[in-house]
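So that we are looking at the same thing, I have put the structure below in structure tokens.
With one protein chain held back, the other chains of the complex are shown just where they sit.
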Amino acid sequence: MEIIGIWVAAFLTLCIYSFLYRDNPFYRFAEHLFVGISVGYIIIISIHQGVIPLAWEPLSEAISALWAEIVGTTTPETRNALWGLFRILPIAIGLLFFARLSSRHTWLIRYPIAILIGFGAGVAIPNVLQANIFAQTRGTIEPFAAMNAGTLSVLDTFNAVLIVIGVICTLTYFFFSVEHRGPINWLSKVGIAFLMIGFGAAFGNTVMGRLALLIHRVGFLLNDWMGSIF
Amino acid sequence: MKRQIPLAFCFLFGIAMIFTQFSPHSYSQAVYKEVINWGLIISPFAMVLAVVTLIQTHVTRINLRTEHWQYSLIVFVGMIVMVLIGVPFGPQNSIVEWLYNNVQVPMDATMFSLLAFFIASAAFRAFRARSFEAFLLLATAMIVMIGNVPVGDLVWNKVMSWMPWTDGASWLRQWILDVLNNAARRGIILGVSLGVISQSIRIILGIERSYLGGGD
Amino acid sequence: MTYNKTFICITTCLLIFLCGTYAFSQEPTFSTPTNVTAKDTPNDDGSSITVTWDAVPEDSGITGYKILRNTDSGEFEEIGKQLKPTATQYKDSEIEKGKTHAYFVQAITDSEALVNSQQTEGVIATGQWFHTGKTSLFIAMIILCAAILVSIYLCRNNQDVFVRRIPGLEAVDEAIGRATEMGRSILYVLGLGGVENVATIASMTILGQVARRTADYETPLRVPCNDPIVLNVVREMVKTSYLDEGRPDAYQEENIFYLTGDQFAYAAGVDGMMIREKPAAVFLQGTFYAESLLMAETGNSIGAIQIAGTDSEHQLPFFIAACDYTLIGEELYAASAYLSKEPMLLGSLRGQDWGKIVIFVTIILGVTLELFGINWITTLLQSVR
Partner (left out) sequence: MLEKIMNMDRRVIFILVALVVIFPTLVPVRMPITVSEPTRNLYDFIETLPSGSTIMIAFDYGPSSLAEPEPMAKAVMQHCFSKGIKIIGMTLLPNTPTLAHKLMRKIAAENNAVYGEDYVFLGYRPGTLQVILGMGTDISSVFETDYENKTVDEIPMMENITNYDQIDLLLDLASGSTTEAWIIYANTRYGVKIAAGVTAVIIAQMYPYLQTGQLIGLMPGYLGAAEYEKLLNAPGDGTIGLNTATYAHLLIIGLVILGNIAFFIQRRREG
């Protein structure tokens, strides 16, 4: 079974690489198989790791607890399991998606969407503020504490000042409601220079990672697959 | 009313979530945890609809015999095999695992590795010193690339041996990443964060409501 | 008087003797853990009590601590693992809610002897409704939100709010026009974010604006989605755009479809679409990961006009290299305001600029104060959990 697996994997690998030359039946085959298999896998995962443990299990436990309540065999555990009944709410909200199938009731899907979007927006505000704005502003200021204490080397001092200049100029580039003229134009030009340097650095730094993936793949073809032939 | 009530829900959940971020009390944390689970329970229902659209797309292609319609059959084969075995027997079933490891994983990895080729062709095409900005992009990319491989320091230590310090190539790369790149990234992050916050406020207050679609 | 002097003499001698015995004694004596207090842990959900005691010098001969606890004046029992000798506090998170707990700390000496501290008073853990450590965060949030809301309010009726040029967005009409001329489609990719992702919502509103323009020209707008909920929202939004433009007949629902949720299967599918359908314009807007260049480079190879935009700063370099226009970071969030020219949205852009000014002032003030050794700004910005 393992050797078949290696051959299948190697065949599909080569199919995908054929895309580098041009679109062709092999690539089309691999692409469509890939889409089909991945959708299937996502369905499996969302049922087995989402619906069953989070909706089905608490709810069915709650229903048997409810039964225990009726026949009078309540225990502290079944009392606790009763909370699972609340899971009916999200299930009902989720079911509203099917309102899409009837054109008259399409508006009902706004409920789950509005709730999820509201949730995302609410969580984002304090967390983004704290982890990005607070932490990054603080990180820009902090080195100067060491400067006051006299523990910052000349190079570090230079770096800290450079970072402050860079942050302010880059952020100036993002000013939308004023025309970029005069000093603002000047600052935002420096900001663009910082951005370009940043992008160049990130690009150059990525090459390594991408090559790593290719090396790994070539290693598979040469060692695992070719190795199984010779 | 068909718009107002969902917007009210959006507002309610938004404000409640902000509150839970500031309130460590067990009640507010319990609410927070429950709502998180709600999100997870709601999503799979939308998944059903999405898969229906996928099936519709490909059934139409097969029915109309559009160009390359045969490949739509392959989508179905892949999906149906996975679902028929995986849904009743779970993701740890040996056939599902075999398909996953020998079909999906290699294709995932191969698609990703295409980037090694694309990054080379993109670099070759885009890195031309057409302007000062383009030159900065090009120059820093080159320096960082050289600093990223051990050979950079090897060459530095040979050629620049008269300099007081060794391993200059990787030092320079690190300095660019630590200082210049850091400053630029920080600027972007701060800007993006302001954008996120402002967008979130507009959403919570119902100023941004286009996601609800039209109608009454 | 004499009596008094004698008394002082004797006492002094005695004291010296005592000190001497203490200092020169072979047997080291151990001080019990001092100042042991138990308090309800501040700013928590009422699930823990924090026990603190004074630190001991390194050479005190103490090798560790044990914590003992009782519940509602019952028997004392050891809890948790043995603590290091450097420990000065213990957070007990396995308490019984609503019950009184008292503690004492047991120091373990290097001769395996146990020295008990005094017992603390009984404590009941309670949860707090507001995290006091997050006060500065809360105030900052209020200030920022107020700045944005006031700007929105001030601009609500103002038809000409100034917004600086955003080249990528000026190219939107050019791209759509070219697609129409060539009789080819437009491909719109929303990235990998879910609907709760704010960048995805920004991208969807841009899509709504793009759809308004394509509705007029009847240019096919193809939108492969990778998130099921995003798919549903996008269908509604695009349909609304076509309705608003008075072209509901031109809306084709099947052009907005679910491809797959897997990152690279999605990229493979989009690449296949690009190479076969040869769209004249490609929009890549939203949150992206590594698949960004897979799509952007393929789009480049078919000669499409590409307009990208993302808040994922790690993917920006690739869009810059492979696309014709790129919205950088915050520009993505400005885009929907820019395209719709809606005063309320433009007002919020102005609010964001006020936010930037607040950050500038904080940085410059913070740096200046730090140089003089004043660090309250840094302290306020300290992250709390």
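Read from first to last, the chains carry the letters A, B and C; within each, the first residue is number 1.
We adopt the following convention: a residue touches a chain if its C-beta (ideal position, glycine included) is under 8 Å from a C-beta of that chain, and two chains touch if they have at least 3 such contacts.
Just so it is clear, the model here is predicted, and its values are computed rather than measured.
Asks: Just to confirm, in the complete assembly, which displayed chains does the hidden chain contact?
Replies: Looking at the entire complex, the absent chain's contacts are A, B, C.
Asks: Of C:91, C:156, C:276 or C:341, which one is in contact with the hidden chain?
Replies: Final answer for the missing-chain contact: C:91.
Asks: In the whole complex, what residues of chain B lie against the chain that is missing from view?
Replies: Answer for chain B: residues 29, 32-33, 36-37, 39-40, 43, 91, 97, 100-101, 104-105, 108-113, 116-117, 119-121, 123-125, 127-130, 138, 141-142, 145-146, 148-151, 153-154, 167, 170, 174, 177-178, 181-182, 185-186, 189 touch the chain left out.
Asks: At which residues does chain A meet the chain that is not included here?
Replies: Within chain A, the residues touching the omitted chain are 20-21, 41-42, 45-46, 49-50, 53, 123, 127-128, 130-132, 135-136, 138-139, 142, 198, 201-202, 205-219, 222.
Asks: Even though one chain is hidden, which residues of chain C still touch it in the full complex?
Replies: 45, 80-81, 91, 93-94, 262-264, 289-290, 301, 312-314, 383-385
We take it that only the chains that are shown with their structure count from here on.
Asks: Centre-to-centre on C-alpha atoms, which chain is most distant from chain A?
Replies: C
Asks: CA centre of chain A versus CA centre of chain B: separation in Å?
Replies: Spacing between the chain centres: roughly 5 Å.
Asks: Using Cα averages as centroids, what's the distance between chain A and chain C in whole Å?
Replies: About 14 Å, centre to centre.
Asks: Residues of chain A that touch two or more other chains: which are they?
Replies: 16, 19, 28, 30-31, 34-35, 37-39, 41-42, 97, 100, 106, 112-113, 116-117, 119-121, 123-126, 129, 133, 137, 140, 164, 167-168, 171, 174, 195, 199-200, 202-203, 206
Asks: At which residue positions does chain B touch at least two other chains?
Replies: Expected reply: 18, 21-22, 39, 43, 46-47, 49, 51, 54, 68, 104, 107, 111-112, 114-115, 119, 123, 137, 185, 188-192, 194, 196-197, 199-201, 203, 211-213, 215.
Asks: Taking the complex as given, what residues does chain A use to touch chain C?
Replies: Result: residues 16, 19, 22-23, 27-28, 30-31, 34-35, 37-39, 41-42, 97, 100, 106, 109, 112-113, 116-117, 119-121, 123-126, 129-131, 133-135, 137-138, 140-142, 144-145, 147-149, 164, 167-168, 171-172, 174-180, 195, 199-200, 202-203, 206 of chain A touch chain C.
Asks: Along chain B, where are the residues that touch chain A in the complex?
Replies: Checking each residue of chain B against chain A gives 2-3, 5-7, 9-18, 21-22, 34-35, 37-49, 51, 54, 68, 71-72, 74-83, 86-87, 90-91, 96, 98-107, 109-117, 119, 123, 132-134, 136-145, 148-149, 173, 175-194, 196-197, 199-201, 203-204, 211-213, 215.
Asks: Quick one: which bits of chain A touch chain B in the complex? Just the residue numbers, please.
Replies: Those in contact with chain B are residues 1, 4-6, 8-10, 12-13, 16-17, 19-20, 28-51, 54-55, 86-87, 89-91, 93-95, 97-98, 100-101, 106-107, 110-129, 132-133, 136-137, 139-140, 159, 162-171, 173-174, 191-208, 210-211, 213-214, 216-217, 220.
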